[in-house]
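Other chains dropped; remaining ones untouched in position.
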């Protein structure tokens, strides 16, 4: 559970509702057609912009913003050091048993190639390419949200334009001008909230999440290559712990 | 047929029309001169910005957003593995027959060079350069749409300015102010829809399409070089399947 | 003659004038002081932003948008292949005669160095650096127009602000408000047209032109180095024709 | 104490308050709900966008804008030169004593590895990676402020929209229109000040601070590698003093 995102979204909505209630009833700000044009338009444009799979995946990806489990870098390094020690004592073949127990498919495949005696360069090539492609896949998620953050205010403006054009064409009843404009501006209001309280920050957090996943892959990449090359486990641990220093520094902050 | 684009465009138009109908007749939003200034101005600026070929090609390119056939990476890898096996057994010359049956000119030329015994480096050079140029050509398509996404709202604003200037110069009849402004704002409305429901998302989807085409070219590039070098078909298949992992991951999402 | 630019500029102006005439006389949109502040301000800012030479060169460069003669890549390749054949038969010295007939100074200098027996690396260095500097020079042209595309709407807004401030300070005569605001908005109108129908698209087309010039220089670069190294004319032709494939693909589109 | 930041913030607030007081009482510009929606909304979005640690770290980081102690490059170079001289005379092991007295953990670890006889390449690798990760950590700080500079005006606009919608829905009392709009615009005012007087400039200064920290790390990096390689202390000093030239030039300015 990501406390930060949860507090952020709840307090953000709270501040907005509170601010509204100080000035009048909340019902004034709930308008079904306005919600439909802003949300519907945003999703429509997103469907034109991305393949169906990416749009549907958006919901799965957005869970990542609020819940996110990722193996701690400390554990990965401890695990790699253990494997390195075993390989040093019993040879590369002795680590075959560990592959079964590995839940991370990236690590499992890398170890399998190591056991199979694939050349270091080829292992490095394949692992690097996998990392590049994972990076691209992960980026798609935060890209979709960034696009939505651009479409939402645009459809907010389109909704407001529809309301304004209709109001201006029927100025017969002056007493209706205010309420009509009021309704017209609600779509702009929705668009601004969707973009600035949801889509932009979510896109940003996903980017941070992806960095964490890629750091882990990087640790595995360097660790497995070090094992394959038969480097001393202690040196490998020292090299990998540089990444930890980073994580620790972040926690302290 | 690209379902996502089709659903997106139909539902997007549907949401906008629905929102309009809730407030009044749709005829209020159809104004021929406004359509002409926004669309005409956008196309005019695009013609100044790009060579004639790119502007005309735009229509052909836009079909790609809604229909898009591309060979599956799985099939390309299966095909390359087969050729690799044949070359391993019968020598590079034995694959000459396969070139005829190849529909992809990029693969055909690469295989021809392989059969002709051109050096690996030279094949790689030529294939790489072809990829770079294909990439540039493909990017032009999505660039044209991105430019149009900038020109459309600009001409929407120009149309609105024309309407406002004319209205302000003739304020004699107060009852005409509302309807005049109403008409003036319709060009801004058109520009916003063209940019946010059509051009920007289409430019974005084209970028995704191009990525898929370039991934295929990359698979062929690596596969043919591997065949030329006489690498084991199994190792080649393993290396190329990394790309599949990516495609599979995308489908699962 | 660049048909695309010519049609674009004429039709763009046509659409705008047509749209104006539908609503009233064109004279309402012609205001000498407004033209002076927008154009004058734009040119003034451009003069502060760029050296005098670049600003004056702007006029020469803008001709390139409408007229543009560039040697066809096909002809360059044919010429290089011929020279390569001659060099192969009669030695590098035999091509000295061709240098006189070469109109392109870039090719001429490269061939001269080849005949003089300058080392391949040094020729490559000098040619590469020349390309880099030509690229920078060419980019300046499209940069100037891009800057102007930013200054024009800014001075349009400054003009409108001047008009608004003056109008607001003298609200005594309500009947004058409309016409005053009408005139005030004309500068914004001019700025928007200059930026979106002229400067931005012209900057864009110039960028395309520069790409074409640099592609030609690249062909010459690779061709001359290939001749210097004594590569087989056929292989050189094959390598250079990759660029043609690009041009052909563009035409087909 | 950073005089520049302090003068800037005090004079900035002074100019704004002065400008307000010339036109009326300051109380008109203090509105608790407006402060809550702008600040609260900005912090909420930031919490969704960044992990909790980064958001809380923001306060610690913002101190850096006003207070900032960093070792002078001159002192670092003098220190490194001394160590280099000692190592040259007494061997690498003789510098072990200096490690204790070193307050900078980056320098301490680098020297420890040097004394331990780790290979130059490995030391370089680890130090370079540490620098990359420190850079990333430092950038997070200025990124958080840059994000806040985008959220603040957005929530200013959201607050204004809430006020406008409420005012427009209740136009019964014309005398209330002015004051209502006046209050509605205050959130936009807050958002603009937060973004332009606080968040954007602070993000910018932090970037400069980070550059200074990384320059110091770079000096240490080059110095320790030079010591490890046994380069002459004089040559090392000459190389490192290039960085000083920079600092000196900056001071002179």
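Going in written order, the chains are labelled A, B, C and D, and every chain counts its residues from 1.
The definition used in the following text is that a contact is a pair of C-beta atoms (placed from the backbone, for glycine too) under 8 Å apart; a residue touches a chain by one contact, two chains touch by 3 or more.
Please read these numbers as outputs of a predicted model, since none were measured by experiment.
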Overall copies of the shared sequence [whole complex; 4 in view]: 5
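FYI, only the chains that are shown with their structure count from here on.
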Shortest chain-hopping distance from chain B out to chain D: 2
Contact distance in steps, from chain A to chain C: 2
Rotational angle, Cα trace of chain B fitted to chain C, multiple of 5°: 70
Geometric centre distance via CA averages, chain B-chain A, whole Å: 25
Multi-chain contact sites of chain C, meaning residues that touch two or more partners: none
Topology of the chain contact graph, where touching chains are joined (line, ring, star, complete, other): line
In contact (per the touch rule at the top): chain pairs: A-B, A-D, B-C
Chain A to chain B touching residues, read off their complex: 33, 36-37, 40-41, 43-57, 60-61, 118, 122, 125-126, 129-130, 133, 136-137, 140, 147, 150-151, 154-155, 157-159, 161-171
Of all residues in chain B, those that touch chain A in their complex: 2-5, 7-9, 11-12, 15-16, 18-20, 22-24, 28-29, 65, 175, 177-179, 181-182, 185-186, 188-189, 192-193, 195-198, 200-202, 204-205, 208, 235, 238-239, 242-243, 245-246, 249-251, 253
